[in-house]
Every structure is written in structure tokens, then in C-alpha cells.
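Notes follow once the structure below has been shown.
Complex shown without one protein chain; remaining protein chains in place.
On to chain A.
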């Protein structure tokens, strides 16, 4: 497969693995968080940890939009589809995400709710055009990468005067979440699990550029390497992080230069800033309420805002107390250290959102990493 196989070359991978092995100091540990689910997936899918020295450990971060969506937002969506006039458009992964009582959109659909799996915002526009008497609500979710398509959808809806189309907005911001992880007192003061550096987002950075990470690297003294989602990208980023750690540097470096610039995609950013504004705070599963971390529609676009239109208010529900999603998303625990992992919480019956999406840390461990963990358990 052209333009993909080049980034999955075994010989080059072994070359980079050799370089990492040669450059790491045996005197210390290297703990790197890959922020994005896309990186987690690549690490698991290609068995990348087998190529790393034992003292380089990858920590799976919160960069999976389904994983960090709190149960309250699923509850709100279910409340929305209880209305007979509503057709809810969702991306596939969301269907199984658990609400506060273990309910899901998949179950709501089986009970008769009109929920459609869509592949792009254009599908929602098509549905709204086909059924002008329906209230078509798009369940908008994702980081900075998926916000521009939602903005474009609203533009089109405005132009076409699609009165029945609205957005249930759950868009969130990456740098705020990274800030929250580093600010967390548990990590900052008690030493919890120190993180020595970050592999920064691939697709998100094509939109926002590398500049927004610079204050983070500076303030917290952590190196950040923006990397692509192919396995060689991840390997090279790890090597770049190892070098920064060894040289006591903490800069933002761009491994993914074939797609990411310092400024990002100005047009996409402009489009987003015209339609969306910051929420004061937004709830993240695992991180709690994070200030300035979510987007909502500007008052001028309130007609497209499902929360305003249907007067659904933010619910607050507690996460399952036994679920360690919180610690796992912060890098403070591994999936196998959760009592629920693999017992009551499996991809078929997810308790926490880390198990819901294939990019979630727990699901990735479950699908690809159990053998490695069995070995870890036996040796530890």
C-alpha cells in the first residue's frame, strides 16, 4: 500500500530501535505519554513495545474522544432521543459508550430511538434535507480535528436554511487536557507517576499547529514531540524524546513535519473561532472538570445548539468508584492494575470509557497487549 507501507518498514524500525537502545541510559527510566488514541492504537497494533528497551515505558493518555466523554453527556443524549421528533446522528464508536446506569445509545436504539450511525457531518446534512419535519441532531464529539467539519456543517445548514438541524456539542481541546494532567497535584507533588515527555497529537496538530504546546513544554519542563500515527513515526518520536531527556532539553519538536506546521491550518481555525467559543469548564471522564477545555456554539448560532434548543441541562453523575479510568487516563495506573479490567469490564460489557473505543487504553491492552501483561504479572 503506497504511502503507508513506507512508514511501516521493519528494517527501518529495527534501525530506530537499535538507535534507541544505544542512546538510552541504563541508569534511568523513560516514561513517555502518548496523548492520542491513534498513537496508542499504532503501538498496540504493531506490537511496538516489543521493540523498545525495558526501561522505556509508554503511558496511554486521554486522547480518545469517546473515552473522555463523561457518562453525563451520554445520559443527556439519551434524554434527547427520548423525544419522538429527534433523529440523533452519531459516530459508530459512541454507540456503545456507557451512560451512568450502564445504558447506551445502542440499547436506546434497540428500544426504538431514532439513532443513525454516520460517517461524516455531510450525512447529517443529507438526513436533515431528506426529512425536513424531523429534528436532526448531530452528536458532535472529538478534539480540534473534528471541530472544523462541525463548523462547516453549521455553515451549510445556515446557507441551506435547514431549520431542523442542530448540534449536541462535545468538542474538547487538547492543550487544556495536557495542562490538566501536568497540573494535577497527585502528579506534581506526590510524585505519583512522573511523565518524562509527551508524544504530541498528529491530526490535532495539523489544525492547531505546534505553537500551542510551547507554553506547556516551557512551564512544566517537559519535552513534547509531535508525531504522525504510523509506527515509524512513533518510533522516531520516541528516539527524539530520549535525546531531549538525555540532553535535559524540553522543547516542542515536530516529527510530523510532512503534515504539521507551527501555525497550523489558519482557515480551519478561523472557521472554528467564528462559530464556537470556549466553555468555562467541561467535564472529562478521568480528569474531572477542566477549565477552558470544551467548546460551545456562540450565542449567534444558538438556533443550531441542541442544548439550548431542547433545554437539556448538564447532568452531573459520579463515575463507578471501582473504575480506575481516572488513574489510567492520567498515567498513574495501568489497565491491568484495575480490579474491573478483564473481569466485569471487557469490550463486550464496558464499565469505563477506556474499554469502549478500540483506541481506549484498556481496550487496546485487552485486544493486543494481554500476553505482554501476563508476562509482566508473572515477573512482578
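Here is the rule we go by: contacts are C-beta pairs under 8 Å (C-beta built on N, C-alpha and C of every residue); 3 or more make two chains touch, one makes a residue touch a chain; residues count from 1.
In the analysis below, contacts and distances are computed from a predicted model.
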item: Per UniProt record, name of the chain withheld from view ["RsbT co-antagonist protein RsbR", "Oligopeptide transport system ATP-binding protein", "ABC transporter permease" or "Hydrogenase expression/formation protein HypE"]; value: "Hydrogenase expression/formation protein HypE"
item: Residue of A:39, A:96, A:203 or A:222 in touch with the missing chain, whole complex considered; value: A:96
item: For chain A, the residues touching the chain missing from this view; value: 1, 4, 8, 10, 13-14, 17, 44-51, 95-96, 118-119, 123, 231, 346-348, 366-371, 374
